[in-house]
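Chains shown are a subset, placed as in the full complex.
By letter and in written order, the chains are A, B and C; residue numbering begins at 1 in each of them.
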Amino acid sequence: MAEKLVGNDDNAARHVAVDRLAAFTDGVFAIGITLLSLEVAVPVVESAASKGDLVAALADQWPSYVAYTVTFFIIGAYWINHHRMFNLLRGVNHTFLVLNIFALMAIAIIPFPNALLAEYVLNPNLRGVAAVVYGLAMFALALMFNVVWQSAFRMRLMKPEADPLEIRKVLKSYLIGPIAYASAVVIALFSPMVSLVIYALLPIGYLFEGPVGRIEAGYVVTGVEDG
Amino acid sequence: MAEKLVGNDDNAARHVAVDRLAAFTDGVFAIGITLLSLEVAVPVVESAASKGDLVAALADQWPSYVAYTVTFFIIGAYWINHHRMFNLLRGVNHTFLVLNIFALMAIAIIPFPNALLAEYVLNPNLRGVAAVVYGLAMFALALMFNVVWQSAFRMRLMKPEADPLEIRKVLKSYLIGPIAYASAVVIALFSPMVSLVIYALLPIGYLFEGPVGRIEAGYVVTGVEDG
Amino acid sequence: MAEKLVGNDDNAARHVAVDRLAAFTDGVFAIGITLLSLEVAVPVVESAASKGDLVAALADQWPSYVAYTVTFFIIGAYWINHHRMFNLLRGVNHTFLVLNIFALMAIAIIPFPNALLAEYVLNPNLRGVAAVVYGLAMFALALMFNVVWQSAFRMRLMKPEADPLEIRKVLKSYLIGPIAYASAVVIALFSPMVSLVIYALLPIGYLFEGPVGRIEAGYVVTGVEDG
């Protein structure tokens, strides 16, 4: 018997089912990413302090600014990828809905490891613990992202016009995420500083369009060229 | 005389009325669910603390992690159900709009009982009080959810193509929620630990597709099979 | 010469202009309303406290619960009205966009007077000040709501199929808001308790469908009956 999916039957139904899930997912991403700014606090200096004191207090917070920038970019990049894959869906089923909740759980918690890292990164004793927790959170997020989209592919939730070979290639490229963060966690156990450099460098690769960028607008586009 | 509903007349009007209500509702769900992460705080240890101190401080917060996971999943499951039922609506009326506000009130307050439970669950004297409040909040949410959708069904807000017998069956299955949480509250009065186990186990049932999963894409689908 | 509006020309353009403004507006409403829950804090009791101490601490916070319920309902009711009027728009212009920002400013600040009132309502000396500030904030919101929709009507932004006489009647009914809150502020100067009762009772009128409920789905419906 043929499988039946939410939004399988016509475009309007797809709109209702996939687009509302996408909208809810976007909401959690948008809130999670914006809450990162709450970690950047106004430094408290006494009212008789000099200009230099406030400048120094602001400068001392540099880990907060770096954490904000790096983590914001990572969540932003996940959103781009999540939204690209969503465009390929022809419908969703119960399993997909449940897996997506676990992926959102991994997104919404990110402000916590981000704040932990910013708080303890300057403490040579404690930065290792914070780096491990940050890496584990990023690993969980990358893993859930892979679980969601590998499952979607295996449950045949992708549009028929999307090229399975191309999707397989893109899904393979997503495996870099959990592998990289798992490695960074292991490294953090021995050398926190090296792991921090890895955390900061990993998003840079995303700036350049990889195979992922070729999945667009609901089907696989080959030979994409930016104008 | 025929009743008139918001969005009764054509698809475009339904889009405007039901979809905007759905979008606002999704927004409150998305924010409420993401604010749960604010409860997971960065532990404060003195700067001379050892690695082990920070690990211990992080480990001591385990109730926060468990509360986040369980409550996030519960709100996520409510969102899935709410969005399934929304797809069945052919329009809304004033009563529905007002009842939906009370349901959102019950969603948006959840971070409070969640934080209360995480705070006092390790205290043998106080965990009972926190468990009762958590259960009452979940009961109120489950009750409002039932009130909203029972009313929608009775006010004939459902699409004509949706099978009333199937909807009745699904609505009946939703009664499990308020009954389960009311029972858990009573149990919490005598044995907080048992009620906590119930709170943690209840969402697990949701992982498996029940009759609810069969309501999809704006009408009742029978014989759904995941691929 | 004929006026030109955003989204004047066809349904697709209306979708882009009015619906995106509506979505942004919904977002601010949804966040403002959900942030109200942050005011309901977990009470801090010492770890040796008894059950009764925590129950008492929770009970002492009753003004927070009442403020949450009343204010949540008020913002929810404003959202319903805002969304009803949005459905009547055929397009927007620069003036409307700017006025809408000021209305959103009045919505987003509401958690502040709400928290102020909850904090000082039990203090006989200070509750008067808090009641005046709360009333002024509600007055500003009600006023901006009227300014936005009176302007929209006068700038002829409403759909041609919407009956001007009916819209005028509905707009007139909205004047109750600023008048009621302005009166409550004056009363709060003499008798804070009476003004608090007024604040709590005002939303109850909204539970019953008035002339406002008749504006639905993008045009004026006459003779609406709930099923």
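In the analysis below, contacts are C-beta pairs under 8 Å (C-beta built on N, C-alpha and C of every residue); 3 or more make two chains touch, one makes a residue touch a chain.
These figures come from a predicted structure and were not determined experimentally.
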| item | value |
| --- | --- |
| Assembly size in copies, with 3 chains present | 4 |
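One rule holds in what follows: only the chains that are shown with their structure count from here on.
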| item | value |
| --- | --- |
| Rigid-body rotation angle, subunit C and subunit B, from Cα fit (steps of 5°) | 90 |
| Subunit A-subunit C separation of Cα centroids, rounded to whole Å | 35 |
| Subunit A and subunit B, separation of their C-alpha mean positions in angstrom | 25 |
| Multi-partner residues of subunit A (at least 2 other chains) | none |
| Sites on subunit B touched by subunit C in the complex | 1, 3-9, 12-13, 16-17, 20-21, 23-24, 27-28, 30-32, 35, 91, 93-95, 97-98, 101-102, 104-105, 108-112, 115-116, 119-120, 123, 125-126, 128-130, 133, 155-157 |
| In the complex with subunit B, residue positions of subunit C that touch it | 11, 22-23, 26-27, 29-31, 33-38, 40-42, 45, 47-51, 54-55, 58, 68-69, 72-73, 76-77, 79-80, 83, 86-87, 206-207, 209, 213, 216-218, 221, 223-227 |
